[in-house]
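One protein chain is absent from this view; the other protein chains keep their places.
So, chain A:
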Amino acid sequence: MAKTTFAKTRLMAPVGIRILSTSQSSQKEVTVAPLIEQRKNRPLSPHLTIYQPQLTWYMSMFHRVTGGAVAVGFYAGAVGYAVAPMVGMGFDAAAITSVIATVPVGAKIAAKFIVAYPFTYHCLNGIRHLAWDTTRFMTIKGVYQTGYAVLGLSTVSAVALALI
């Protein structure tokens, strides 16, 4: 019998040998597929839950989380405006502003704070990242000082924006 992979894994394999069920033909896909299947059966070691909370990785995490949140909101608005005519939904600036005008003042201020805080945090932390890219503040002290500055400034500016 020919010593091809097909012959060895399809015709001649006795029970007890795992037979590939994937039909991918490329070498790379064949080597990766069983590893992915195995990973699904294994538990994951704790990581975020056991690492000591530190300003460094908390702020890094929030940079990504706030960026993702603001971006999802922006995409939802832009894509919604793009496809609204096709689904017959009236989605334009006038409709948005008229809906917002009907909301009570307290809810409006709260909502504006909830929208502004991720935005200001991501903007100011982004500037902190750009400063690092010029090799500034690349010490423990620098990281922590700029980190607290970003936290303070973003909170203050978010409150200020919410009260406009």
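Please note the rule applied: contacts are C-beta pairs under 8 Å (C-beta built on N, C-alpha and C of every residue); 3 or more make two chains touch, one makes a residue touch a chain; residues count from 1.
Convention: contacts and distances are computed from a predicted model.
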Name under which UniProt lists the unshown chain, selected from "Succinate dehydrogenase [ubiquinone] cytochrome b small subunit", "AP-2 complex subunit alpha", "Translocase of chloroplast" or "Histidine-containing phosphotransfer protein": "Succinate dehydrogenase [ubiquinone] cytochrome b small subunit"
Residue among A:55, A:83, A:114 or A:156 touching the omitted chain: A:83
Out of A:55, A:96, A:114 or A:156, only one touches the absent chain, namely A:96
Chain A residues touching the chain left out here are 1, 5, 8-20, 27-36, 39, 64, 67-68, 71, 74-75, 77-83, 92-93, 96-98, 100-101, 108, 112, 123, 126-127, 129-130, 133, 161, 164
